[in-house]
Every structure is written in structure tokens, then in C-alpha cells.
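First the structure, in the form of C-alpha cells, and then the observations on it.
A single protein chain has been omitted; all remaining protein chains appear in their positions.
In this document, chain identifiers A, B and C correspond to the written order of the chains, with residue numbering beginning at 1 in each.
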Amino acid sequence: MARIGVFVCWCGSNIAGTVDVAKVAEEASKIPGVVCAVDYKYMCSDPGQNSLRKMIREQKLTGLVLAACSPHMHENTFRRAAVKEGLNPYFVEIANIREQVSWVHEDKERATQKAIDLTKMMVEKVKKDRPIEDVKVPLTKRALVIGGGIAGIQAALDTANGGVQVILVEKEPSIGGRMIQLDETFPTLDCSSCIMTPKMVEVRQHPNIKLYTYSEIEDISGYIGNFKIKIKKKTRSVLEKDCTGCGECWNACPMHKNVKSEFNADMSERTAIYVPFPQAVPLIPVLDRSACLHYKKGGKCQKCFDACGPKCIDFGLRDEIIEEEVGAIIAATGYDLMDNSLYGEYGYGKYKDVVSGLQFERLLSASGPTEGVIRRPSDGKTPQTIVFIQCVGSRDPEKGVPYCSKVCCMYTAKHAKLFAHKVRDSQSYVFYIDIRATGKGYEEFVRSAMEQDGAVYLRGRVSRIYEDNGKLIVKGADTLSGTQVEIAADMVVLATGVIPKKDSDRLARMLGISYDKYGFFTESHPKLRPTESSTAGIFLAGMAQGPRDIPESVVSGSAAASKVLGLFSKSEYEVEGTIANVNEATCVACFYCQRVCAYHAITGKEIKDRNGNIVKVVANVNPGLCTGCGACVSACFSKSIDVKGFMDDQIYAEIKSLGV
Amino acid sequence: MKTTINEHERRDFVSGVESMLHDKLSNCYQCGKCSAGCPVNFEMDYTPNQIIKMTELGMADTVLNSKTIWLCVSCITCSTRCPKGFEVTGIMDVLREIAVKKGINSKAEREVQLFHKIFLENIKSNGRISEFELVRKYNLKTKHLFKDMFLAPKMLEKGKLKIHGVKISNLNRIAKIFKDFE
Amino acid sequence: MIMKKEDINSNPDPRIIAFVCNWCTYSGADLAGTGRMKYSDNVRIIKLPCSGRIDPLFIVEAFKKGARGVLVSGCHPGDCHYTSGNYHSRRKYAAFRDLLGFLGIDLNRVEFSWISASEGNKWVSVVNEFTEKIKSLEDSSTDIFRK
Partner (left out) sequence: MKLGYYPGCSLKGSSFEYEVSLLEMLKVLGMGIKEIPDWNCCGASTAHSINHNLAIALPARNLAIAEKEGYDSIVAPCAACSNRLKTARHELKTDEALRKKIVNSLEMPYGAGMEVNNMLEFLINVAGKDRIKSKVKKQLKNLKVASYYGCLLVRPPKIMRFDDSEEPVTMDELVALTGAQPVDYSYKTECCGAINSLSKPDVVMALTGKVLYDIKNHGADAVVVACPLCHSNLDVRQREIERKYAEKIGLPVLFITELIGLSFGISPKALAIDGHMVAADKVLKKINEGQ
């Protein structure tokens, strides 16, 4: 039999000024099951809590109703007090008679009546409360980082430095991501590889990091604390542990004019067996079978094999599938760039000297195809005049994407500066619509491109580029002077828009995390939970979430790492017990519930008899994934699933108590 | 230049233009790509993007009396390349239509306006264009009697100018269309 | 059903039940309190974890137990604490309305709205306007459950 105690709080005059608290207590005492009902000046004060605890002890209370302030204020206070007296914390219910009564109504009699109603509701609810145990989920204290760009590297290093084992999976032959392709970086113009190379080496050497390059995630299952991962390690056709990175193989390979170098953004060629760039980590070549004569011409060529001292090239090696278990995942798969060839009017792909920002980055770079001397692709001459066009593909709902890519204003200013530094008496023109330079020191950086390095900025878009006698005639506008502008340039650089990594949506579906219509992963909440994905235990970092620059990518990598370390700081992961629960006796396995669950928390469970034969299948809630939202409950026609703390019968009891 | 905004007049003008355009002026974000590619921008008094902004500000007199709207040759370069899919060519049509309805006679581009007028009259009376009649009337009205004179004989010789144009048989149909829509 | 005269009276003090989600609307109502905004006292809130938890049968039950109006409110689309719970409810609401209509409930007496945790003032105006609307409706049990 329920023994309920009701405690009506005055909150000084906050409640007592508008609500007749004594009357509320008196009416409450008449409700069947209520064994004591008192009012008190400040329930949350120490004396208040002590009197509550005393009453639990003396009256052997099985449930408490506090008619007081909002549960968002003191629910936990009173639950803690109840726990101290050995009561299950979920046997405490709050009737909100301050925020939702005394502060919003004036008529004392009517306010008192409302307070009584709310108290009755909670008494009926608490009568049907059942003990709820918080669920403890075991934690595999190992983390998976997907993507080895700057964001993933930062996340991996911070996590590993926190003492946690990290598995870093990178799709390409080397880690480094886009940043290692860059020359110098805004806003400080420090050399990208000077920052990046030591970090890459650190990853390689870190005792807590296991690195899988040239590898992809094949499958993911499980939930927070308990993910099972299948990694496909594509074969390099090289015995990795024996390879010394000496380079004899790629120097021997005859196929050196056939494949465009991905690392150099198609501006140079690589061999069939290759490392993407000299500082690659790991420094082990990949044999690209699609380009290799050995595979094309039925084993005719094996020059690399012959050249290799340790004989570590093996044409027969196969892809491997590796299984790992982890407790948390950080997705940092970065970005791609839009395809400029959508812009027929800019002649990308037709005019050799119209290049993308990333290609220009490679032209600037000492490790690039021109060894850092800016030479235009058509004739190798050093350009004197370059026109930069911003927002190509970005802010263009017609041909591209409507959003702003955030980094291109800044990298264009950087390009204009570096061009001025490298080529004397050169001139750059920048067509822009708005300049977005909102970071620390960014506006100053852009100004210096104009003031110190002489870049001329024109406010307007370019309509068309024509080729005329070896010059590119750029036809644009300057809306500030209200004029059409034609500039004869030696080269044009397009600040191409940023889009999510190809296939990021596929990975997102595998991970069960949400993504926006472009394919960027969405955070659980942009302000409250900016590093969490929609699925517990999976965190996000870097450009995979949306356009951001290196400083922000690093910050988000560190933030994700700290979330993982925070999660792993406890021995087990505790989930509030207010989650869904299936009545296996009545469930008919229609799985309507599964369809509405946004958290993929519902799976099928086979019920077997003693002999191990499957008797039936029922819905099963994964406590690591369920958030207790209750969407499944209203989807279930057979009333076989319910959310603890908000059970159907409790809500009906509340409604019933209001009967007039 | 200075513009004092009269909110009532501004709204009237904007909503009038927008309802004919089936597009919202705020859709244009003033990137200037339309003006950048306009082949006749060099002759215009205001660039196409300025026309759009001035329309949004309610500067009816300025835009309706501009040279720009009459110089536009409807080449659709602007609309084709507009990143926002804004109907730039369309707004030129709309402004011309409003100007004509209001009886505004372009001073600077009187001839273009006149040409359009004569062209339509020509259709109205023949159902088709008689190029000879078109040129003759136009030259008479503009008092450019000797304009293109050196072209005419050769064109006549080559058979390019047919003195007797054709009329369509159901001219009453055309009259009806003009009655209903003019 | 033949209606007796005394069944029909405009109800000056109708009972209104509000089903609200814990994260947005409940907090919005709290905010109205913290801001000491005043509103009609006819409403009684029942808190649920998410608007996705709301079952059309709750609404039916509320009317059966004498409610004259039912308010359902959750987070704005896109703001849901549970990622997409309110998308489900939004999609569901269309179906809800049909179902409630089928069950014979006067849809004028059911109101759906989105109120965020920061919209104390919206909570106040929604409650006040809805209460006025319910007061103005002819009131008899047969009006709530249409024949």
C-alpha cells in the first residue's frame, strides 16, 4: 500500500503570497494513500530537507510529492535527499506551483485550486511510480578516429596523450589530409608542413596510437562503450614491415606519365607504385594496380620488385579485414572541393591557366610540381597578373551550394600575399562579394593583402572568362563604382567551395549519425552539444561538420578528444533509467517502434527455449542508445513498449485526477 | 545622389514590380554578376544590379526613365548566370512595361522605344512583320531618312527587302489578341 | 442524441489540459513564471519527455475526463532535444487530426503549437488566446464529441 508524503513549500512569500499553502496541504491529506501532508517555509533549505528525511523515516513513506518550484530547479535536490533515506530517487515527483502557479496567477482562490489540482496529479503519478535503476553500460576504453587530417590527428594525439588507446583509420596512403597539401597558412603564414609533419610523425610513433592507413571502415555495430568495427585494410602490395621507404621501387617504375598525382591536385604525374609525397606517413609505397603494367600486361613488368632490396613487393597480397572493439568514435573525415567544371563561363578545364585554389596552393608549395616557383600550367611562364575569383560554387544556389565556405576569403587573401611575395612587380585582382574574415587577426590579414601587398579588391562577381592571345580576359563588375571591368590576366584562380567528403553520407548512415542535406555531419546541438553527434559515443571534429579553418578544426579535434576522455574517466557509462522498456509477452514484433526511433535503439531479440530453439522475436531496447524520448511508445499498437518514468498508466492517472 | 525613402511609395512600387516579375527583389544579393556579363552595360546609365537595388529602394522615377531598360537587348546572359536564379532579364521587361503603361517616353532612348512601338503596330496591322514597312516607318518617325541608306539598294538587289509584305488571312484573330492583352 | 437545453451553456471556466515536452515548452512555461507574466489559470500542464511521446488517445482521454480544450506543444521543428522527435510528432499531427476527427472530437478544441524554452511570452499568448477561444465555443459534451 502506498504511503505518500506531500510537502507544500511556501518559498517565503513567493508561493505563500498567492497560494493558500495550508489549504493545499489540507486537501492533499484527504487523497487516499497520502499519510502526511505538511507545509514548510523553505523546503530546499537544510532544515527543510532534514524535516523531509525525518518524515520519510518516521512515516515509512514510499513516495514523495513536493509542491514547490519547477522540477528543473530542485528535483535533483529532493531526489538526493530521498536516496539518503533509502528510497528510489524516481519516487519523488514535483508539483510545480511556483513557476506555473504563484508567479503567473493573481487570484488567490483560483491559484490555490490550481495548486491543489497539480498536487493531486502528482500524487496519482507517484502512486504508479516504479523503481527505476540507472543503467550501467560497460566501457571499452579504446577510441576510433576516422580520418587523419589535422582534426583527426589532433583528436588522436590528445586522446592518446590522455592515456587512451586510439585506432586511427585513414583512407589515403598517408595521413595529413588537406593541410599537408597547403603551402603557408593564414593568418600567421606559418608553413603548413612545418606544423603538420612533426604531428604526423608523432602519430606514427605514439605508443597509444595504432595507425591504419589506406584503410576504410567496412562496418560498424554496437553502441556507446561497445562498438564493433570492421576495417578494410586495402593492400599496398608491399610487405609493410620490411619496407624501408628507400624509393628504389618508384624510381624504377616505368609508368611515370600516366597517372595524375592526387597530392598535386592533378598538376603533375606519379608512378604506378608511389608515395603521395616525400614526407608521407607512413613512408611506404602503394602499388596502384589500376595503373600497373604487371596487372595490365599479365605479369610482364616487375621492375619495382627487381629494384627492391628487401624484396618486399608482393603482387599477390590481398585486402585484409581487421576487427576492432572501441568504446567511442570520432568522425573527422574532412572535405572535398566542388567541381569547377560546372562553371563553363570560367573555362575551368578548357583554359589551362584557370586553376583552383588548391592547385594554386600546390604551385606555391616548395614540394609542389614547380618546386614553389609560380609557373602557369599552359606555358610554364611566371604570371605577372593574377585574377582571383571568390565564392566559386559557394553562395550560389543555382549551380553550387547556398552556404558560405568560410575559408576562401582568407585563403584568397593569403594567395594574393604569397603571390606578391614571390613575384616582384606582380599584380593581383580579387573579385569578392563580401569579405568574411571574422577570426582573430583575420581582418588585419586581409587588409594587409591590400595595403602592404597591393592586391586590388573589386566588389563583384565575374561573368565570363575569354582567352585572347595567351591572355585570359576576365569580364567582371565592380558594383561599388558601378562599372563593368575587364582585366587581361595571365592566370585565374578560383576560390572553390567546400563540400563534405565524398561518401560522407554513407559513413554517416553506417555510424547511425545524422547529416545535413549536403552531407555534413550534424551536431547534436550547435551550442549545447557542438562536438556530439546525434548518437551517444560518437563525436565529430573538423570540416566533416561544416566549413572551418585549421584553428577551428584543431579546437574541435581537442574538444572531441576531451569528450572521449571524459566519457572514459568513469569505470562505466551511466544512463538515466528513464528509457524505453519492452513487454516481451505482448510484443508482436511489428517493429513500428523501430521505424520511429531516431537513435536506432531498437533491434530484434530472439527468445529461445531451453533447447535453444527460437520461440519468438521481440523488440529490444539498447540502453546505450535509447534516450527515453518516447516516440516508440505512441507508435506501438499493442502497447508493448513504454518509457520508464512516463508510463502510459501514469499519464492516464494524471489525466484522470483532473476529472471534473 | 540622395534618396529619401517614402515607405508607402516604395512598397507600392516594389509589390507592383514583384507581382509582375513572379520573383522577390530581396532574392538578389547584389553580387554584380549580371552587370559583369551584360553586353550592353557599357552604354547603360545604371548597371543591371543597380537597377534592381534602385527598384527595391522605390526609386521609380530613376529606373523608369533610365537608359538601361531600353538598352537591354534581352540576351538573357544575366539571368542565365545569376547565382540566385533571379530574373534580371525579366525585371527589364517589367520596368519597360510599366514605363509604357505610365506613358513615360524615354528621352535618351527614344528610338529604341519607338522601334518597339512600330514593331508591334506592324504586327497588329499585318499579323506578320513587313521589314520594308518597318524600316520605312521607323526612319520616317525618327527622321533618320538617310540612315542605313547605303544598305538599302544592295539589300533590295539581293532580294532581302520585300516591298510588299504579306498579311495573314485571319487578321481579326490578331486584333482580338491585341484587344485582350494590349 | 437529443440535446437537452441545460446541456448547452457557454462555459466561463473551462478546464484546459496541456501536453508539453519537458525540454522546450515546459521550460518556456517556467520562463513565463520567472518573468512574472500573467496568464489564464484554466490550464493544467502534463509533462512528457518529448512531443513524440504524445499519444492521440491521451487527448481523447482528456476530453473524456472533462477537459474543454487540449493544447499540445513541443520544440520548434529542428530544435528537438531528441533530434527528430518533434518531426515525428509533426508528421503525426496530420494523422492525429484525422484520427481525432474520426473519433468525433471537435478539432477547434485541439491546438498544436511550437514553443521554445525562451518563448515565455509565446506560451502566455498561446494559453490566453486558446482559453478565450474555448470560452467562446458553445459548450456541451456533445459539442466536444461531435455526433
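Keep in mind that, in the parts below, contacts are C-beta pairs under 8 Å (C-beta built on N, C-alpha and C of every residue); 3 or more make two chains touch, one makes a residue touch a chain.
Bear in mind the structure is a predicted one, so any value in this text is a computation, not a measurement.
Peer 1: Can you list the shown chains that the absent chain is in touch with?
Peer 2: A, B
Peer 1: Of the residues listed, A:85, A:467 or A:516, which one is in contact with the missing chain?
Peer 2: A:467
Peer 1: Touching the left-out chain: which of B:11, B:24 or B:128?
Peer 2: B:128
Peer 1: Over the whole complex, note the residues of subunit A touching the chain we left out.
Peer 2: Its contact residues with the unshown chain are 343-345, 350, 464, 466-469, 473.
Peer 1: Which residue numbers on subunit B touch the omitted chain?
Peer 2: On the side of subunit B, residues 20, 39-40, 42-43, 71, 73-77, 79-80, 89, 92-94, 96-97, 100, 109, 111-112, 114-117, 119-120, 123, 126-132, 134-135, 138, 147-148, 151, 154-155, 158-162, 165-166, 168-170, 173-174, 176-178, 180-182 touch the unshown chain.
Here is the rule we go by: only the chains that are shown with their structure count from here on.
Peer 1: Tell me which of A-C and A-B has more C-beta pairs in contact.
Peer 2: Comparing A-C with A-B, the pair joined by more C-beta contacts is A-C.
Peer 1: Can you give the whole-Å distance between the Cα centres of subunit B and subunit C?
Peer 2: 56
Peer 1: From the C-alpha centre of subunit A to that of subunit C, how far is it in Å?
Peer 2: 36
Peer 1: Could you list the positions in subunit C whose residues touch two or more of the other chains?
Peer 2: In subunit C, nothing touches at least two other chains.
Peer 1: For subunit A, which residues are shared contacts with two or more other chains?
Peer 2: none
Peer 1: Provide the residue numbers of subunit C that touch subunit A in the complex, in ascending order.
Peer 2: Result: residues 15, 17, 26-27, 29-30, 32-34, 36-39, 41, 44-50, 52-56, 58, 61-62, 65-67, 81-85, 88-89, 92, 124 of subunit C touch subunit A.
Peer 1: Which residues of subunit B touch subunit A in the complex?
Peer 2: Per the touch definition, subunit B meets subunit A at residues 29-38, 41-42, 46-47, 49-50, 77, 81-85.
Peer 1: Which residues, counting only subunit A, touch subunit B once they are in their complex?
Peer 2: Listed in rising order, the residues are 345, 391, 395-400, 433, 459-464, 475-479, 482-485.
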